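Below: one structure, written as structure tokens.
The complex appears here minus one protein chain, its other protein chains still in place.
And now, subunit A:
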Amino acid sequence: MDHLIGALVGAPLLGAAVLLLGGRRLDRIGHWVGTLLAAVSFALGVALFADMLSKDTGRRTFTSHLFTWVPVDSFRADVGFQLDQLSMTFVLLITGVGTLIHIYSIGYMAHDERRRRFFGYLNLFLAAMLLLVLANNYLLLYVGWEGVGLASYLLIGFWQHKPSAATAAKKAFIVNRVGDVGLSIAIMLLFTTFNSFSFSPVFGAVRDASGGRLTAIGLLLLLAACGKSAQVPLQSWLGDAMEGPTPVSALIHAATMVTAGVYLVTRSGAIFNASATAQLAVCVVGAVTLIFGAIVGCAKDDIKKALAGSTMSQIGYMMLAAGLGPVGYVFAIMHLVTHGFFKAGLFLGAGSVMHGMNDEVDMRKFGGLRGYMPVTFITFGLGYLAIIGFPGLSGFWTKDKIIEAAFAKGGGEGWVLGVVALIGAGVTAFYMTRVMLMTFFGEKRWQPDAQGHQPHPHESPKSMTVPMIILAFGSVFAGGLFSLNSSFLHWLEPVTGYSEGHSPLTAWQVSVATFVVLVVGAGLAWQQYGRKPVPAVAPRGSVLTRAARRDLLQDDFNHVVLVRGGEHLTRTLVHLDHSLVDGAVNGTAAGVGGVSARLRKVQNGFVRSYAVSMLGGAAVLVAATLLMRGI
């Protein structure tokens, strides 16, 4: 088992090492090596999954201890793996979707001369994410966490010759650092509280810890999750992260990176369960983000940025569910998996559209593409139906469950969260319908690119369409399959726990309500973008629209509060440094210098004056001795 898990993480890591250190001679086969090693990792994941299925429910958790990393007195940091149903789910999602994205990238990056390096980074991304979900302690999880941050930085800034991509990469990295600081402080607090980093001792001892500490740890973990999962207030990097190649966006949004925050909260469920405040904070963050992301998604004309807003919103659903406690953990992960399918499919579809349209991303310059790229249209369309929760498709099974769970929180909170989730579903239907209509329907609004080439939309090569078709199957059937006999619930329940909750509404009522808001949202979008021609230049729009185009002024807020505030703070500190610190140091130096300049006059070089001082000193000593005697 140890070796298998080690190989599972090691295969993509090896790929990254070989591809990044191998140099140009691997250019011809680099993409095959990367894809093969990702596939090996997926095959190992499937083998471990089969092995796990053959065991009894109670004996499925496997923990291993590889070696002691830092042994210092009572401080011990171990390296070890924990494979249970939760990490297994993630392993399959990461390696499965990851492998498909690798295959897709072979075609998508075919004309990029740095393709080998790209695959090296992709492999590094997978390895870091696998380490994150397989670690059996927080410190090793942190290693994977940072690895994911590094890989995302490298990939978002992959086209580093574009200043915007370089800036976006830096932004993603810095915003993530804020969350990382939260995680590192949380880990330190965990160690001082529980004297261990490992999951099982920590979760076992939660009952004995003080409530305040647990709340602090929970809130810091939430901060960390906000950074990686792009939740308010640390969501600003996600939109800019679209500067990376499209497969990267698919990887970040579906299989890795943004799911890490949900994993962290679900994995630390025992801590959150013990602190109602932290749980409520998670719920609020999730609810705010799901509306925030949806509004941003409605206003963006850039197809990838609209999808980025949608990711933010969908992760908001997962955070909301994770914040509900045992009522929601299972559904958070279930939505995460189905979202992995349809969001990866949507991004790959968007990439396919861009591929055929000279890398144009503005949806106002698309239109009428359904006849030209039928496979992309159908797979994208199925992903679209899945994400808006069309009855029968994946999103329907998982999103309805989250809305139901939100109502089941009970009391006023339950109603507020439930209604917010319900409105979010309507807005989701609106912006996704908008994307769909602007891209594939209506008249052609194609325009030549900067070099004057008229676009000739065409279907993408097999290496790109096949992954999209596979993902479309997942988007359609995964949710139903998971819900059949509540199989996913029974699968994950032993790890995360589950309680029914008391929903004031029945499942049917929630489904009907969701369907109604879905139809309303989609209808409004059709009214706006389907019946009327779409203007090629964006209209000015209302205040809210303009704010939403600017990511609801998130960057402006950051600029005014953090950047300007930081500048003022540093200026004040520099001033204080010059006047106070330097003043003290320089003053001391000047004082010593002045005293010395006077003292050096004593050293006049005349031996007789030295003799006088010796005689005087001796006289003083004798006098002192006599006086002391006398007293």
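Here is the rule we use: contacts are C-beta pairs under 8 Å (C-beta built on N, C-alpha and C of every residue); 3 or more make two chains touch, one makes a residue touch a chain; residues count from 1.
In this section, contacts and distances are computed from a predicted model.
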Identity of the absent chain, which is to be given by its UniProt protein name, from "ABC transporter ATP-binding protein", "1,2-phenylacetyl-CoA epoxidase subunit B", "Ubiquinol-cytochrome c reductase iron-sulfur subunit" or "NADH-quinone oxidoreductase subunit K": "NADH-quinone oxidoreductase subunit K"
Which of A:A50, A:A450, A:V543 or A:V607 contacts the chain that the document leaves out: A:V607
Interface with the unshown chain - residue positions in subunit A: 600, 603-608, 611-612, 615
